[in-house]
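Written below as structure tokens is the structure these notes are about.
Apart from one protein chain that is not included, each protein chain of the complex appears where it belongs.
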Amino acid sequence: MEEIKNFFKRDNFSNLLGIELLEIKPGYARTKLEIKHHHLNGFRAVHGGVIFTLADLACAAASNAEGQLTVLVSASINYIKSGKGGTLFAEAQKICSNAKLSSFEITISDDKGEKIASFQGLAYHKKSTLEEVIRSHPN
Amino acid sequence: MEEIKNFFKRDNFSNLLGIELLEIKPGYARTKLEIKHHHLNGFRAVHGGVIFTLADLACAAASNAEGQLTVLVSASINYIKSGKGGTLFAEAQKICSNAKLSSFEITISDDKGEKIASFQGLAYHKKSTLEEVIRSHPN
Amino acid sequence: MEEIKNFFKRDNFSNLLGIELLEIKPGYARTKLEIKHHHLNGFRAVHGGVIFTLADLACAAASNAEGQLTVLVSASINYIKSGKGGTLFAEAQKICSNAKLSSFEITISDDKGEKIASFQGLAYHKKSTLEEVIRSHPN
Partner (left out) sequence: MEEIKNFFKRDNFSNLLGIELLEIKPGYARTKLEIKHHHLNGFRAVHGGVIFTLADLACAAASNAEGQLTVLVSASINYIKSGKGGTLFAEAQKICSNAKLSSFEITISDDKGEKIASFQGLAYHKKSTLEEVIRSHPN
């Protein structure tokens, strides 16, 4: 798991946002983001793209932790409450899978434990392994 | 709850399919369908529209059981395993809500308890109550 | 195209509903449904599962018309206006594709040409051909 966690430290865009990968195991992951001024939209609420990316990283970590390289091919998100600040968390859980595809549910919560958005992801299993990817893109 | 359960007996399309509403309480519902030849597609698997409708009824029951009239405004579904026959079940659970919208996750399983599809629904709360709807459309 | 059109005549569930496949060519298809009493929900509007299935058949026809067997793996739908009766149409168009997946947009309209719902489908390309499927499931 440590290797996979290290792999996600290479994720430039998550790093730009400041997303932390808190926990990762096969089919499960949890991410965290402390909201700053640059995460807000023109209405001064947390940008939908920030909440999406926080959930996306949890989904990517949970699906890749199963050993095989996977990529997100489809996602849908419902925005129910608008985060205004504080810290946000996303928790990803695998629901079902076949040889080629896995379906994940990701819940996004604020620091009072209130759920603010719900994300559904579909991940496609590729043939290569994460290790091969890292070797072919060392930087 | 008995009234709401009775309301869903008026659902012509669910009746055409043979969907049963097994359980209903605020924010939760479970539906059931015994698969017949007329539920299949050209590949002789359960039609995607059948699985969608089974989940949709669970979502509608769970959201309307909260008291206010609600309608589904958006849904997304991931199909992972193809049902071939037997009995299918859908279980709906509310994830989060605000004054106007609620988000639901619905899991579809076969009769071995294996999850075959995952549905995410967004329900919009209307101003009228179910009772008013029934009175204005008695048949 | 005539063969593929014939294949979809084997779709039991579409036949139960009365859906017609009006037009089909690679990456494009159009379907039609005359609304009857058994297509309605408890609110006496066209059931969301009916609109979904109408769009699903257009998507399946458009994607399978490209030669290779494809199956819908993910779909999302926005319901904007509630059909009350008359005739509904769905029009599917391919937006983009790679070796394994194609993305489709399907628009659902009423008989005044007004758009009432919007569907997005993700189709997965299988290795077998439609012909092989028909041979292995002759009835």
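Going by the order they are written in, the chains are A, B and C; count residues from 1 in each one.
Heads up, the rule we're going with is that contacts are C-beta pairs under 8 Å (C-beta built on N, C-alpha and C of every residue); 3 or more make two chains touch, one makes a residue touch a chain.
What you see is a predicted model; the values in this text were computed from it and never measured.
Asker: Which displayed chains does the hidden chain touch?
Answerer: Result for the missing chain's touching partners among shown chains: A, B, C.
Asker: Take the complete complex as the reference. Which residues in subunit A touch the chain that isn't displayed?
Answerer: 7-8, 10-17, 37-44, 47-50, 52-53, 56-57, 60, 71-80, 82, 133, 137
Asker: What subunit B residues would touch the chain not displayed?
Answerer: 73-74, 76, 100-101, 122, 124
Asker: Considering the whole complex rather than only what is displayed, give the residues of subunit C touching the chain that is not shown.
Answerer: Residues 74, 76, 78, 80-81, 95-98, 101-103, 105, 107, 114-118, 120, 122 of subunit C touch the chain absent from view.
Throughout what follows, only the chains that are shown with their structure count from here on.
Asker: Over half of interface residue numbers shared between subunit A and subunit C means same, under half means different, so which is it?
Answerer: Because over half of the interface numbers appear in both copies, subunit C and subunit A meet with the same residues.
Asker: Would you mind reporting the rotation angle for the C-alpha fit of subunit B onto subunit C, rounded to the nearest 5 degrees?
Answerer: Rounded to the nearest 5 degrees, it is 180.
Asker: Compute the distance, rounded to whole Å, between the mean C-alpha positions of subunit A and subunit C.
Answerer: Computed value for the inter-centroid distance: 32 Å.
Asker: Among all residues of subunit B, which ones touch two or more of the remaining chains?
Answerer: 74, 76, 78, 80
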